[in-house]
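Removed: one protein chain of the complex. Kept in place: all other protein chains.
Labels run A and B following the written order; every chain starts at residue 1.
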Amino acid sequence: MSTFSTPEFRRRAFLAGLGALSTSALVTACGGTTASTGAGSTTPVDGGNITFLIQGYDTGWVSSKTSISSYEGNLWGQITDKLVYVNEKGELSPWVAESWEELNGAKDFVIHLKSGVTFSDGTPVDAAAVVANLNAWAKGDSTRGVSKVGLFPSSNFVSAEATDATTVKVSFSSPALGFIATLAYHGCILLSPKTLALPVEAQADLSQEIGSGPFVVKSWKQGDSYVLEKRKDYNWGPAALGHTGPARLDTITYKVIKDTSVRTSTVVSGQADVAFNVEPQEIESLKAQGFTVGTPRYLGFVDGFQVNTQAFPTNDIAVRQAIQHGIDRDEILKTVYTSDWNAATTFIQGNVPEAGEFSDSFKFDADKANKILDDAGWTKGADDYRSKDGKTLEFTLTPNPYVPSTKAEDELIAQQLKKVGIKVNLKVVDVAGYAAVQASKPPLFQTSRSFVDVGTVAGVLTSQNKGEDWFGLGTSDQKLNDLSTAIATASDRASREKVADELQQYVLEQGYFIPLNQLVQRLYLISPKIKDVQYNGLAYANFYTAWISQ
Amino acid sequence: MTSDYKRFALTRAGQAVVVVLLAYVLTFLVISVLPGDAITNTLRDPQHGLSEEDIQRIVAFYGLDQPVIVQLLLSLGRFLTGELGFSLQSNLPVSRIVGDALPSTLTLATSALVIAVVFAVVIAYGAQYLPGKWAAIVRSIPSFFLSVPNFVIGLVLIEFFAFRLHSFTTTDPNSPVATLFAAITLAIPVSAPLAEVLIASLDHESRQEYALVARSRGLTEATLFAKHLVKPSALPSVAMVALIVGELLGGSVITETIFGRDGIGTVVQKAVTGEDQPVLQAVVSLSAVVFVAVNLVADLASPLLDPRVKLREKVAA
Partner (left out) sequence: MTATLGYPQLRNVGTASKRLTAGLPPITVILSFAVVLLVILWSLVPWLFTSYSPVTGDTASKLAAPSAQHWFGTDYLGRDQFARVVYGTASSVTSALVAVLIGLVIGSLIGLASGFRGGWLDSVLGRFVDVLLAIPGFLLAVVIVSSLGFQTINAAIATGVSAVAVFARLMRAEVMRVRSATYVEASYLEGGNRLHALLGHILPNAYRSVLVLAVLQFGTSILIIASLAFLGYGDPPPASDWGLLVASGKTYVTAPWLVYAPALVIVGTVLSVNRISRWLRKAK
């Protein structure tokens, strides 16, 4: 037998072959770059691309909707401008509106526009264009299926007219203290009148959305990647950002990666620059590795549940109050979130000036919750769950896919409410399924909505003036109707603050809204070489001023 | 071609068509049990921007307000003419959605198949020609491959090769290296049955008389092995290819989800969460068509490759 066919040789040949294969695999494997750790410069340099990883842009690009998705809002913010800019502290400053006057006890406003502002197709952002936008925000157009902006002072909006090419006059039937602030709201994006006039199906096409922002859409593949490139003639950035010329970056590339841990790990390994909504539990270790994690807090509602007063079992006020006191929010903050999150004191965020201290209305007190339910006739069964008239006290909770960690949060809530005898089932859906859940008006629906001015909450509390009617009350709760109207039309800030206090007290005691904690809805994991990312009052990261240091 | 064969071919082809039709009907009946009102949930969702006219048009098109049997006949009729309907979520034609996703899945499936064959051949070689202890270890590899869920394989490969070694980046799932690793993930469970069949048939063949004669004539083991691969001992694998196509299609759902690829598997995922019945129906029916077609080709080819196979048995099976 020749030496080439001995068992020993064959084994060596096999191993050699395997070794060759694995070595070549490893050689191809060891590729890629590691982030350079040289000291970066501090003067901004132009150019470059940022890769921004996001769960997905699944809710579509129809611009005329009651609210803009937290995801799509990132892209909208780069390709459109607003009339007014609001910073993280809630301070307003000029943007496309150069200056404004509040007349007649806040019933009339005059807005002076900056000249020379154009949409990306060259048409001017003049008074006529602004009037078209204002009408769309305030009224929508039901004939075309276009909705108005949900959190806008629409109830007393009368008219907007262009008095000349750069001046707009807006009139309200009663004081609209929140009007100018709302012009900074992320739903009030300035779009070309051509876009506004399109039927709803045509608006679903991203290429038809013409804005005046520092970036324009260069190309995209739905569900995969979206590329924005800078507008070289952009010259009207908000002064508050310290830069008014064209953006510094050449392009921003949004890439869809559904999995949270993959997004995080991709940025950590240096293969992308920004990841949206990473897991709160990872924040500490990410910061320790030198990454920036932006956790901006916006003005608006806290993370919590809007309660449907018409659905079982929350049509019983005892149940609502029991849930209010049966949830241990402290435990949630400690377990699911980090020190970047604050406890809620009411149902609006702490940085809204009118937010008051109403924690007593929802303080954790399991005994009190048990007593309320006992008194209302909900008796505990053998399985520790309560029932009345043969029906078990249970409902289904769907974690909000727009907010990080709500799955863990809801699991914990289910455990806590079990101790009070309430059965909570969980149903996990993604963004597409969540819209269907909302349409079915469940007993508890987890919200995440921002607003700039507290007066606009009137647009959601009842069904007055085509309101969103969050609690299913319609107009049946007269006290709530009155308070809503009062807050939208208050004539001065002092009296409005008093109304706001009363409103918060009432809503919380009635168990219409169940607060959880102060919402940090958008988390940005940012690579250390990206500098000068800024956050506005709506908690969006803005890359207009951002640049890449080498 | 003998007339026997012609008869056999026609019968098999006829059976294939019947199977495809039945698969369509079965899928339709299962999907139409879906709870929830497709009209309210998906069509009327304001985010999709469908106007009232659009909604009425879709309802009429699918006969959504008609009894199930009418919907089925409408749907089946369209399927036979190649018209696959419109997605309830995006209102795009299903054929376009599937067409856009197909190249990615085809690339993945073909690469996975090639890699699986390579794995199987290497394992079979090792099992035959390595000395005792090593051969036993190699022989247990297929069983191990069948024990690891493919989502674990995918996660481990990504963790190690994407995040640690930077061989590829998850932001570009269609790059060659990323595709390679996705293909390996898909190939591992597929290579196992292939390897086992090859090992078994090689075991069988190597005991045959002619193998001993060949060895005594001085042919090296490697040449013998190569000759065997082309022989009838490879025949069971031809029938297996059809089964493997099914495994590839099914496994792609998870593999594409994990690697972020935009193929048919991702389309299925979205369709399930969005309760998009036309898309689900189309994908499942098309998979059945592919499977039946491959099976048919395999059945028609096997008598030609190995005359030992009786035609009548094949028809009755």
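General remarks:
Everything below uses one rule, namely that a residue touches a chain if its C-beta (ideal position, glycine included) is under 8 Å from a C-beta of that chain, and two chains touch if they have at least 3 such contacts.
Note that the coordinates shown come from a computational prediction; the quantities given were computed from them, not determined experimentally.
Residue in contact with the omitted chain (choice from A:Ala162, A:Ala311, A:Ala343 or A:Ala414): A:Ala414. Looking at A:Asn49, A:Thr123, A:Gln222 or A:Gln281, the residue that reaches the missing chain in the full complex is A:Gln281. Across the entire complex, the residue among A:Thr182, A:Thr260, A:Thr345 or A:Thr485 in touch with the chain not shown is A:Thr260.
When the missing chain is restored to the complex, the residue among A:Lys363, A:Lys427 or A:Lys498 that touches it is A:Lys427. What subunit A contributes to its contact with the hidden chain is residues 259-261, 264-265, 279, 281-282, 285, 331, 334-336, 407-408, 411-412, 414-415, 425-428.
As for the chain not pictured, it touches subunit B at residues 15, 18-20, 22-23, 26-27, 30-31, 33-35, 143-144, 146-152, 155, 246-247, 249-251, 253-254, 257, 268-269, 272, 275, 280, 283-284, 287-288, 291-292, 295, 316-317.
What we mean here is this: only the chains that are shown with their structure count from here on.
Averaged Cα coordinates give subunit A a centre that lies 41 Å from the centre of subunit B.
Interface residues of subunit A, counted against subunit B in their complex, comprise 4-5, 7-8, 10-11, 14, 17, 28-34, 51, 53, 59-60, 62, 65-66, 144-145, 147, 199-201, 203-204, 223-224, 255-259, 262, 265-266, 268-272, 429-430, 432-433, 435-436, 439-440. Residues 36, 40-42, 44-52, 54, 89, 91, 122, 125-126, 129-131, 134, 158-159, 161-171, 177, 220-221, 257-258, 260, 262, 270, 273-275 of subunit B are the ones that touch subunit A when the two sit in their complex.
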